[in-house]
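Here the structure comes first, spelled out in structure tokens, and everything after it is commentary.
Chains shown are a subset, placed as in the full complex.
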Amino acid sequence: MSAELQARLLGELESLVLVDPHTHIDPHAAASETLADVMGYHYYTELAHSAGLPKDRIEEPGLDPKEKVGRLVEQLGDIDNTVQFSWLLEMSRELFGFDDDRITTDNWETLYDAAAAKMAQPDWEQQVLEQTGLEQVYLTNDFDDPLEGFDTNRYVPCLRTDDLVFHLGKAETRERLAKATGVSPDSATDLRDAIGKLFSHFKGKGARACAISLPPDFEPAPVTNTAANAALHDVLEGDPSDESSRTVSRFVFWTLAEYCVEHALPFDLMIGVNRRVYEDGVFQGQDLYDKRTSLIQYRRLFNAFPTVTFPVSVLAETSNQELVSYAWIFPNVVCNGHWWYSNVPVYIERDLRGRLQAVPRTKVVGYYSDMYKLEFALPKFAMFRRILARVLATDFVRDQGWSEERAVALGKQVLRGNVESIFGPPA
Amino acid sequence: MSAELQARLLGELESLVLVDPHTHIDPHAAASETLADVMGYHYYTELAHSAGLPKDRIEEPGLDPKEKVGRLVEQLGDIDNTVQFSWLLEMSRELFGFDDDRITTDNWETLYDAAAAKMAQPDWEQQVLEQTGLEQVYLTNDFDDPLEGFDTNRYVPCLRTDDLVFHLGKAETRERLAKATGVSPDSATDLRDAIGKLFSHFKGKGARACAISLPPDFEPAPVTNTAANAALHDVLEGDPSDESSRTVSRFVFWTLAEYCVEHALPFDLMIGVNRRVYEDGVFQGQDLYDKRTSLIQYRRLFNAFPTVTFPVSVLAETSNQELVSYAWIFPNVVCNGHWWYSNVPVYIERDLRGRLQAVPRTKVVGYYSDMYKLEFALPKFAMFRRILARVLATDFVRDQGWSEERAVALGKQVLRGNVESIFGPPA
């Protein structure tokens, strides 16, 4: 299989304008102001910390952004093998005009200043979107986000529901919910009503999905109002039993799925993360997982809500074949991107091959960036496109005898077409 | 590693006449009568349904075969990326003279009619066997199959035991057993006697294996007669406890292994399937799995029956390394084919590489088709042979410096030689 073939396929894929169906972008500050916004991304702080940089050097209160970058750069030599570093380098070369192949204590200030100059341009955000070829960016909004002051067609709201499902025991969550909806969640009925108001609000603002990240042991199940009330009572009292907490989580989760029916919203499930495993880790660098999880835990959910589409992301690559199989069987299960610890080329390539070989082509959402700042879409999608081009070249053109046109069409469907058909086209 | 080398190895492998050691062929209707027999295979109905075709469009009572195919064809464009579709296309080109590279609403009727004409020829079954290069086809027979009216050397009986192990609680199963053996399974002793009669019957008809598919949580263990009688009593009463059901399952399973000793039969274990996970799925398109299973659950079995050969199939690719390791250590554990959700090139290739790199070459049964209709052997074995040729080329000729002759010999042993040495040669 020739490198030329792959390059031709890649060239065609690169011409496609993208929609990014899952990010953590703040639409009020989508692009970076300095390189510290880029390198403050947990991928760099956690890797630098893992390689030996003390947490208090990274998270010192009042630390100047440039000083922070300088400290991180000292550790970059130890992580320059990682794909995460490669994103930083490719971004620096493509967006900031950097032309070295390493970022060192000798050259980082030049890079920092070049980036700062670019970022200070008033149309920087627009430049990044254009250079990246990015038309639409999906957000992950707190449930009490007013969703105002930004273009919701460019930055598409999605309702993030982790706090509702897993942190209703915190007074702060309940207060935020009461404030956002005017309903105090004191009973199952109130809670259901409050959640209904959130959906109406989000839907009214053009939301395209409900989304949640879930721990490995979560198993959705319906809960009766009676059981929900009893458990909620226990939770509101403080110091609830594990069983009560689980019951409330299940009740809220199931209620979300019911509203997804009513509002015709896909429900993004991001399955498998344990929070705060490394207790002294840097910000957002504490979460890990237990690979002993199975999609069988979702059988009741998938059966109960045939009209809800579930774009599923799995954290561990050992879950990918289950995802392939469940998407092959359940009409409402869709494969969604390559998440976090599986967003590494060796796993992406194999996971993608499984999906493209055995799941209907309409049911594979190729990639999302998961980014916090716009500058990351370029290198992350570039990485994915190169892998996609390779898989199309080997598994379809070489092994199935497909024409290049046909392979490119599959690639474009996976990269963008399915995002539109599953979440809706740009307005 | 050159494409030419692979092609040469493949050519040699293609010259080998095959024995297919696991299928669901009905020997009284081995070949298809229309394309509906082919496309009614659950791989197509379930994928079409997964891609959006309503179940009642597929399973409408009294649906005309041609109309059914027409409806499925409308969905084929959404699944033409899958390896399952590639089997249909390769079969159509090789067996039915189809010369397009897609099956569409425009050309399917031509294909349907061409297939029907071929299938109407009186020697079609023989033609398929010859064109496929297939000498012998193992069956999966219900325990009460009379095994009469067909050539048991061509279509080799195997005793399927799922109903006995897992559905003895159903009156229908017990009645079938009583009818087949003249023994009503009212006690452990009776049950054992009845099973013994089944073995004698099957062995007398040339059966080559006892076979069963097993759920992920099954763990074989010996059961005393006393415990078996108590549990059986509970089961016969109706509405048994889970514990009683499990005890009966274990008792029957262990008894099967004991008869495998007596009758010198291999015991095919197909490990890991959960039945009816997708409750509204199409026929045979409802089963999935829980990857959290381990061969450690079979330690007592493998230790207790050193003279029984256990050809093991695993459903999840995450179980393959365990299978490699257990076959490397236990003399009576053999790697068997690439089953169902793992019968996808990306998984086959990696699973096969693990087996050929670390398991004695005498203990790898390369492939079985699992087919319901004869026409599927051709494209399925063709897919496997191409992967086998690639693995031989890379891992043995390139990496180990083997001669091509030696690599081909290994390939032939895996494709056919081991089937004969493990299950017995054709008569």
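Letters A and B mark the chains as written, and numbering starts fresh at 1 in each.
Throughout what follows, a residue touches a chain if its C-beta (ideal position, glycine included) is under 8 Å from a C-beta of that chain, and two chains touch if they have at least 3 such contacts.
Every value quoted in this text rests on a predicted model; they were computed, and no experiment measured them.
The complex is built from one repeated protein sequence; 2 chains are visible, and the structure file as a whole lists 3 copies.
Note that only the chains that are shown with their structure count from here on.
In this entry, chain A maps onto chain B through a rotation of 120 degrees when their C-alpha atoms are superposed, rounded to the nearest 5. Chain A and chain B have centres, each the mean of its CA atoms, that are 39 Å apart. Within the complex, the chain A residues that touch chain B are 292-296, 299, 302-303, 306, 318-319, 321-322, 324-331, 350, 353-354, 356-363, 395-396, 399-402, 410. Of all the residues in chain B, the ones that touch chain A in their complex are 46-47, 49-52, 78-84, 86, 101, 274, 277-281, 285-292, 316-318, 341-342, 344-347, 386.
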